[in-house]
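Missing here: one protein chain of the complex. Every other protein chain is in place.
Every chain is named by a letter (A and B) in the order it is written, and numbering of its residues begins at 1.
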Amino acid sequence: MAFPGPVLLKRIPDDPAQRKLFKFKDYVATGGYEALRKAMAMPPEDIIKLVIDSGLRGRGGAGFPCGTKWTFLPKDLHPRYLAVNYDESEPGTFKDRYLCDYDPHILLEGIAIAAYANRIAISYIYIRGEYHYQAKILEEAIQEAYANGIFGKPHPGTDIVHHCYLHRGAGAYICGEETGLLESLEGKRGWPRIKPPFPAVAGAFAKPTIINNVETLACLPSIIINGAAWFKSMGTPGSAGPKLYGASGHVNKPGVYEDELGIKMSTLIEKYCGGVKGKYKAAIPGGVSMGILGTDQYDAELDFDIGRKYNVLGLGTAGVIVMNDQTDLVVMLRNIVRFFAHESCGQCTPCREGTAWLHKMLSRIIAGFGKPKDFDLLMEVALSMGIGPGTTICGLADGANWAVKTFLQKFPEDFKSRLKSGQVRGVLLSSAAGV
Amino acid sequence: MAWIVENRLKPYQPTRSEPYLTASIKKHIEEKYFPRYPRKQAALLPLFHVMMHEYGFIAPEAMDEAADFLGISRAEVQDAVTFYEEFRLTPAGTYVVNVCRSISCELCGHRNVLQRIRDVFGIDPGETTDDGKITVFEVECLGACEQAPCALVNEDLHGNLKPDAFAERLRQLPAKPAQGH
Partner (left out) sequence: MPTMEVDGKKVSWEGRKMILQACQDAGVELPSYCYHPGLSIVASCRICLVEMEQPDPKDPGKLVRVPKLVPSCQTLAADGIKVYSTSPKSVANQKAVMEYLLINHPLDCPVCDQAGECYLQDYSYKYGRAESRFEEDKDKKPKKDIGKHVVLYSDRCIMCTRCVRFTREISGTGELAVFGRGHREQIDVFQGKSLDNPLSGNVIDICPVGALLDKDFLFTQRVWFLKSTPSISPFTSGGENIFVDHNEGRIYRIRPRFNQQVNKWWISDDIRYGFKFVHENRLATISVRGAQGEQRWSKTLEQIVRTFKEIVAAGGPGSTALVLSPFDGTEEMFLAAKWIREIDPQAWLMTNPPKVEGQDQVFKNPTTGVVNYTIRAEKAPNRKGAQKVISYFGGNTASIEDLGQKVQSGQVKAVVVAVDPIAHNESQLVAALGSVPTLIVLSAHNGELVQKASVALPVCTWAEKEGVFENFEGRIQVFQQAIAPLERSRPLGRVFWRLMDLHDTYSAAEARQLMAQAGLTDYAKIALPTHQAKVELMQFAEL
């Protein structure tokens, strides 16, 4: 474990006053597109092997090994598409936006490398609709890339011309789910698809498609230049490489910070964020779907094993949200549950009805009409939304279920103190207002 | 509301006499977007982004005209359009203020911002000022949590909001925005 210094953020200095947008020539002047040149001189199979050996795991939240995902594309089926998941809608996550605000070409170089390695015909960058400014600068960067022969040319050794297009989303969290993204790309409502068939076999427009997160692709140039061993020298055995950590909430210096995988959350907060504003009580490690870390879990290591070790769903996007001891956790849980109820696509029964029910229950509890049995009921509803994995079509319900579960398990007193017995509901609550 | 009977058999109320899907919009979509995708339906999101930018809302005629243009049924167009937050079916004010209400922004006090807006402009989320200048909505995470609380005013992100300063900035917005939307 050793972190040599900024890899992904190397063009974004700590001092905000010195930050600027790196256009094509600035990018090239700082070593940009060297990796692409080097990659195009390698056989594509070697690139895939290199990425597998490096241990790069998806940075979008699921942590699936990137190189292995690439091998799922059936040989000889063309055309193939690459969908870049820039639909960063998970609350607490803003690392992709931060990276591309200043250094969009690092993403484009990663796309070009992935496209060459997998003989991709078209790469669609799916950017969320709320990122208006980001869409503009990315569009300009893409035009620069076309003008300089990065896109719009055949992959060496083939007649497959590689194009890269920006596709703007329109405000739906579920379009960050890989098959929801594909449906939205095809111009329909973003309802996730059932699997099988898997996107690698039949994805966008029924053709083989790989979906990768922005940060995952941004790691590719440095892997090509420095090799697998260098990448693995950072992080832990199961979680290799550098990671962009987001920190927000009750910290003195919220922002995006880069370090290797596996650092302690306390290190992130103390070393980079100037400490907690007030006294630490709880934190969410990586986007609200992951659940919450308790007061005694301040030193949790932020890597892909965090789920197993600390009873959360996983590392997710590593967007840490810190809460101090003045926080009303019941209100925060209601905020999270309202998010899921609002963003649920509505396709499957447990998620559609369960998230709304949880929201109504929590609103009633906050309004003062909670009963002691509501504690067990909340837990049971959350658990029955995800009786095992696979109960729903996508993982949104799992995220809601872990959030509620971990809040109730790690902070039971916060909830129980709100549930008085003998309270009768005298007021008709429009408890679903605001969803 | 179970007693309300909505009659879907009668045609919708027209909102204007010229088409929403003008020849220049059609040309723009045909030249720029249709070549990018194997199917015309995939240009639905780009098309309606253009419509939102031009008109500020999606009228039934717009969906009606888009259906033939994209080669799908009208219900399928409305199916996709009503799924997404950004596509509104009713007009809003000149400036749409989307205040983020997700966890980091709530932790950092978005309710104070909304309260100030309520005090100064007299509107709750979902409402528009009487002069039609400002509409306030609450939205989910805008991806700018390090600047919490934050809000989108039309297409511009405003972060690190202080309730008084933000309300003042809104008050000082010109009656017509600088260019387009």
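The rule is short, and it goes like this: a residue touches a chain if its C-beta (ideal position, glycine included) is under 8 Å from a C-beta of that chain, and two chains touch if they have at least 3 such contacts.
Here the structure is a predicted model, which is why all the values come from computation and not from measurement.
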Option from A:A172, A:A240 or A:I269 whose C-beta touches the chain left out:
A:A172
Identify the residue among A:V28, A:I137, A:L377 or A:L419 that touches the chain left out of the display.
A:L377
The missing chain sits against subunit A at residues 172, 189, 194, 341-350, 352-357, 360-361, 364, 377, 384-385, 387-393, 425, 428-432, 435
In the full complex, which residues of subunit B touch the absent chain?
1-12, 60, 63-64, 72-79, 82-83
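As a convention for this text, only the chains that are shown with their structure count from here on.
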Under the stated contact criterion, what part of subunit A meets subunit B in this complex?
88-94, 97-98, 122, 128-133, 163, 165, 167-173, 184-190, 205, 246-250, 254-256, 284, 288, 319, 321, 323, 327, 331-332, 335-336, 339, 342-343, 345, 434
So in the complex, the part of subunit B that touches subunit A is made up of which residues?
36-39, 41-46, 48-49, 70, 76, 79-80, 83-87, 98, 101-104, 106-108, 125, 138-148, 152, 155-157
